[in-house]
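Here the complex is missing a single protein chain, while all its other protein chains stay put.
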Amino acid sequence: MTNSSRSIAVIGLGIMGCPMAVNLVKAGFDVIGYNRSEAKVQALVERGGRGASTIAEAVGTADVIMTVLPDSPDVEDVAEGHGGLFDSAKSGTLWIDSSTIRPDVSQRLASAARARGIRALDAPVSGGEPGAIEGTLSIMVGGEAADFEAAKPVLEAIGSTIVHVGPAGAGQTVKAANQLLVAGIIELVAEALVFVDAHGVDADAAIRVLSGGLAGNRILERKAASMVARVYEPGFRVDLHHKDLGILIAAAHEAGVAIPLGALAAQLMGALRAQGHGNLDHSALHLLVETLSGRRPT
Amino acid sequence: MTNSSRSIAVIGLGIMGCPMAVNLVKAGFDVIGYNRSEAKVQALVERGGRGASTIAEAVGTADVIMTVLPDSPDVEDVAEGHGGLFDSAKSGTLWIDSSTIRPDVSQRLASAARARGIRALDAPVSGGEPGAIEGTLSIMVGGEAADFEAAKPVLEAIGSTIVHVGPAGAGQTVKAANQLLVAGIIELVAEALVFVDAHGVDADAAIRVLSGGLAGNRILERKAASMVARVYEPGFRVDLHHKDLGILIAAAHEAGVAIPLGALAAQLMGALRAQGHGNLDHSALHLLVETLSGRRPT
Amino acid sequence: MTNSSRSIAVIGLGIMGCPMAVNLVKAGFDVIGYNRSEAKVQALVERGGRGASTIAEAVGTADVIMTVLPDSPDVEDVAEGHGGLFDSAKSGTLWIDSSTIRPDVSQRLASAARARGIRALDAPVSGGEPGAIEGTLSIMVGGEAADFEAAKPVLEAIGSTIVHVGPAGAGQTVKAANQLLVAGIIELVAEALVFVDAHGVDADAAIRVLSGGLAGNRILERKAASMVARVYEPGFRVDLHHKDLGILIAAAHEAGVAIPLGALAAQLMGALRAQGHGNLDHSALHLLVETLSGRRPT
Partner (left out) sequence: MTNSSRSIAVIGLGIMGCPMAVNLVKAGFDVIGYNRSEAKVQALVERGGRGASTIAEAVGTADVIMTVLPDSPDVEDVAEGHGGLFDSAKSGTLWIDSSTIRPDVSQRLASAARARGIRALDAPVSGGEPGAIEGTLSIMVGGEAADFEAAKPVLEAIGSTIVHVGPAGAGQTVKAANQLLVAGIIELVAEALVFVDAHGVDADAAIRVLSGGLAGNRILERKAASMVARVYEPGFRVDLHHKDLGILIAAAHEAGVAIPLGALAAQLMGALRAQGHGNLDHSALHLLVETLSGRRPT
């Protein structure tokens, strides 16, 4: 079966969902998109996709459904709501949920889907807007092995690192770990940058040399320069990272895993949001460290 | 002037100093090594260097002196002690200190050196034993621009990322920031690994997919697999990282920089050492997180 | 109306509920107790109360119902379950819930009760087993002012500090703050005790002098001596405090309040539990600090 003979419904055409859908178009799939706000559907249509005005219309004839939504309740609504995915998808449809949601909700929805003859994978992604545009996302997939194999041609159109990490929900678990790492590393990079700046060291030189050693990491490569420039344009919003860290903290609490640095990073991300910076890029933790250190007009 | 016409004294031939000296030999320098324990000098001699039985003998005729010592007092002793570097080096000698020490001590020694006609650079390194052996260290250099230029052929024999970050002491400041990042990222990776393990996710799969996204970092690449295998062979010892974090915390306290994650990581590194694990690799923070989470026989 | 003419059902006769019921008996109330395990009912009967074998029997004729249960789902079961409080209580009954549960669940149940003609107060307590036995609990009450006035004679039989802190759920909010303070102060006292011990200072002398200054607090008075003796008998179990801190962290996350010390204390309490110490008194954070500091055979 060639890609062009497969139809994919994409529900959720936001910062991540839209470029992912466009890459599916480019890979030859027949893509039909749905979004609550009509304008975003038009953007997809202009780039070669088709538009649907209801979820039922989008998923009714699709071989594959991909959801890219903000939070657990959104996915529950789309899946279980009246006229939603469960009501309207064909039996045998493959549902790939690329939203970042609670692992337990993901597991429950996968079971509910299966009971309706729908095969479900959780496949949250990392790599941000650039990764979504370039098709170089890292995709952590939970679900059955056969379904993972079936999903591969789809996932390869949007990502470059695609790993089956375990049964239903496992993708979300690894995504929670990803969000722990990303939040913590951003905060550490912010602390390091403010520290060297306070000692009069040139930040660009510091970033270059730190990147070359054991401290090297992707935040330093991709976000440190804009942090130094005090530009915090999303990218990935503080609001969403705050939500994800809530999932992480609750899951670690349940599982009895100590994540002291993760918990503290979550507090700082929450503080950033509480201060009204929810719409900034998560790299704005740099703003918080500068404020805490009195190195910014308040 | 070719490398072979320049003589370099290397003081301190430990885990880092010895392979660095060997790489200088390979680059054609005339290398004369000194170490308190004779055996380590022999190791260098067997690999093409010359040995000295006193600091004075090592540095007396050297064009360049490189020190690779554990802590601030060691460098003070070697530099200012009776029969030490300041007593014995020729005027005009270039002294490169690649130890990790307190920035303020580094500045003071650089001034004292200059008063004796010795040109001083602080040039701490990152990259660990593998980087020292492969000659791919990241080197953060503080001091005068002309001295940095003079030192370049030497530094290029041992490192691949070599950056002049500012005046005397600036190298140490950036090294402190490096140690903040490395300790923090190790702890975050440990928390992430224990978190996914507690949820039954395969760690190798998780490491692969996490490495591909925004969370990607060198600890994940180089140390995560051995952490999962519970092998914590140095590498870089907890004792030394604990010492470095003491420098960091004091410097941040003085400068008025808030480093909450760094301070917490320092507490955990200190705990690891207090528990008798000072000789393990710093990646043993994984052991600490597993112990904290009750996932290890105690 | 004298106390003896009022009948009170007490649901939940554990470490806290039993002595609270006994104090109600002593104050002259007609007390009828229910507990899932029969043995605990007998203990009350021996001390002057009456026993019931079902919730319905306990609450059917009561003027006041007091619930003292471990967690949110327990209270939901007792209130909303088949044959539970909502099914069996007389219209106009006053329901005092002294369990520590989620503020949002407390609010929801209060509304549901009111819809059935039952007046509801949330009235969690602090003071531990000694306070329950001595009748000196601190009681934080949420609900309507008139209901608070009606409940006063009952509450005065079990507590010595009784404060109406706001509408339904407000008692639980203040209790969450109480649990934040208690966990944090226990941890701080543990850190202080291990710190002075590591410096060879006599702990008893330290406790005495610390109690006299600005650092003085009830944990130091009541629990520090047994911590030094390494006796951690509940009292209040780690398991329950861990549960309460989960409520706190989620509520702070929702409300956008930064509680960095609270979040870190929650991680440590969780670690203690994960290590198998869930049945110890929460003062066992001292054990954790000693373990972290390598001052205890592991």
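Residue numbering begins at 1 within each chain, and the chains themselves are lettered A, B and C in the order written.
Convention: a residue touches a chain if its C-beta (ideal position, glycine included) is under 8 Å from a C-beta of that chain, and two chains touch if they have at least 3 such contacts.
These figures come from a predicted structure and were not determined experimentally.
Considering the complete complex, the chain that is not shown touches A, B, C. Although one chain is not drawn, the whole complex shows that of C:Ala27, C:Leu44 or C:Val194 it is C:Val194 that touches it. For the options C:Leu13, C:Val31, C:Ile55 or C:Ala170, the residue in contact with the chain missing from this view is C:Ala170.
One of C:Cys18, C:Ala79, C:Met140 or C:Leu287 touches the chain omitted from the figure, and that residue is C:Met140.
Residue positions on chain C in contact with the hidden chain: 103, 125-128, 131, 137-140, 159-166, 170, 173-174, 176-178, 180-182, 184-185, 187-189, 191-196, 198-202, 205-206, 208-219, 222, 248, 251-252, 255-262, 264-265, 268, 289, 292-295, in rising order.
Although one chain is not displayed, chain B still touches it through residues 242, 246, 249-250, 252-253, 256-260, 263-264, 266-268, 270-271, 273-274. In the full complex, chain A touches the hidden chain at residues 260, 264, 271, 274-276, 291-295, 298.
Quick note on the criterion: only the chains that are shown with their structure count from here on.
A straight line joining the Cα centres of chain A and chain B is 37 Å long.
Those residues of chain B in touch with two or more other chains are numbered 260, 264, 292-295.
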